[in-house]
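Let me begin by handing over the structure; questions about it come next.
Apart from one protein chain that is not included, each protein chain of the complex appears where it belongs.
Labels run A, B and C following the written order; every chain starts at residue 1.
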Amino acid sequence: MYTDTTKIRVRYSETDKMGYVYNGNYATYYEIGRTEMMRSLGMDYGKMEETGIMLPLLDLKCKFIKPAFYDQEITIKTTVKDLPGIRMLFDYELFNEAEELINIGSTTLVFFDMAKQRPCPPPDYFMERIAQFF
Amino acid sequence: MYTDTTKIRVRYSETDKMGYVYNGNYATYYEIGRTEMMRSLGMDYGKMEETGIMLPLLDLKCKFIKPAFYDQEITIKTTVKDLPGIRMLFDYELFNEAEELINIGSTTLVFFDMAKQRPCPPPDYFMERIAQFF
Amino acid sequence: MYTDTTKIRVRYSETDKMGYVYNGNYATYYEIGRTEMMRSLGMDYGKMEETGIMLPLLDLKCKFIKPAFYDQEITIKTTVKDLPGIRMLFDYELFNEAEELINIGSTTLVFFDMAKQRPCPPPDYFMERIAQFF
Partner (left out) sequence: MYTDTTKIRVRYSETDKMGYVYNGNYATYYEIGRTEMMRSLGMDYGKMEETGIMLPLLDLKCKFIKPAFYDQEITIKTTVKDLPGIRMLFDYELFNEAEELINIGSTTLVFFDMAKQRPCPPPDYFMERIAQFF
């Protein structure tokens, strides 16, 4: 299992007329969690794309527990519970400044070879770095 | 059961560097499906909010089958399978111009009294309009 | 001079906690105006990109006259006043349902050859279609 936490601050543009963070923006928060989790492993998602491998989503699940508000600092805890194969599952827990759990989510992503236009195994250097945690 | 379909055209702003519609934008497509489904029942979600009742999300699920691309016309099919109570479940199916199913999703929403800050039953006028389909 | 009008409906996701359309979303409305103006000339911006020419922005100006609100139908009037060269200037006027002018904007775009990574003249087929209006 591998876990990383990062923080974001809610932007005005992310709120809606209800005064809450708009539901679709949690997908972006999850993406930030993934990017920073990979960086914490010494990996660079952008560079992986330059080598011709991308990681599109297969599914996304999101449970809204409490609203998030403008200018709050939100903690994003991103966890990979199983050693990735062609697919990689991320779990997310979001906390507000009072350390209350406000949102739970998960996404399944697939390593995808852009040239061959089909799923592929993760790059070796990626597996070497993440394998030590499993 | 009640079903409504509406169409949107993919905006440049909705694409990402992968060339696909960014995953978080499907939540917005679902929202458009809900708004238009309600309008097709002679209802106005904005007016309901003005009476002090809003409909925040409890959960969101999204399955990505095929990517959507810039300028494609996407058909959003929104279905309510069960008569709503305090909670209302919407299902979504998205189709591209070749009539291929590209995305499946669902959301659970809760009628919420803004003044009392707690869940409430749906407005009577809403139930009268939707009940005839169940 | 060439003018085209198109309509959009304000999405919930486009509002912010002020209850207005968030200021950054007008750039997207302008983009829709451009796409539809080009389509009205029988052109397809996506296809032009596939031939290796894109149209990035050089500048954007926006004047906010009245707010736009959720679910309003907004009319986007897009005008090209001068025959395009390497640069193309678009003007925008946005109107609400009461036909009030709510926003004025302009953008300068540049035809850009992706392979050569430098500005280029507009494609011949584009100039032939638009030239008749000047």
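A few notes on this one:
By our rule, contacts are C-beta pairs under 8 Å (C-beta built on N, C-alpha and C of every residue); 3 or more make two chains touch, one makes a residue touch a chain.
In this text, all values refer to a predicted model and were calculated from it rather than measured experimentally.
For chain B, the list of residues touching the undisplayed chain reads 12-13, 15-17, 19, 22, 24, 70. Residue-level contact of chain A with the missing chain is found at 11-13, 27-28, 31-32, 35, 44-46, 69-71. Contact residues of chain C toward the unshown chain are 17-18, 20, 22-28, 31, 49, 54, 56-64, 67, 107.
Definition applied: only the chains that are shown with their structure count from here on.
Central chain assignment: B. Criterion: smallest distance from chain C-alpha mean to the mean of all protein C-alpha atoms. For the pair chain B and chain C, the distance between C-alpha centroids works out to 28 Å.
Between chain A and chain B, the centres computed from C-alpha atoms are 24 Å apart. For the pair chain A and chain C, the distance between mean C-alpha positions equals 33 Å. The multi-chain contact residues of chain B, meaning those touching 2 or more other chains, are 27-28, 31.
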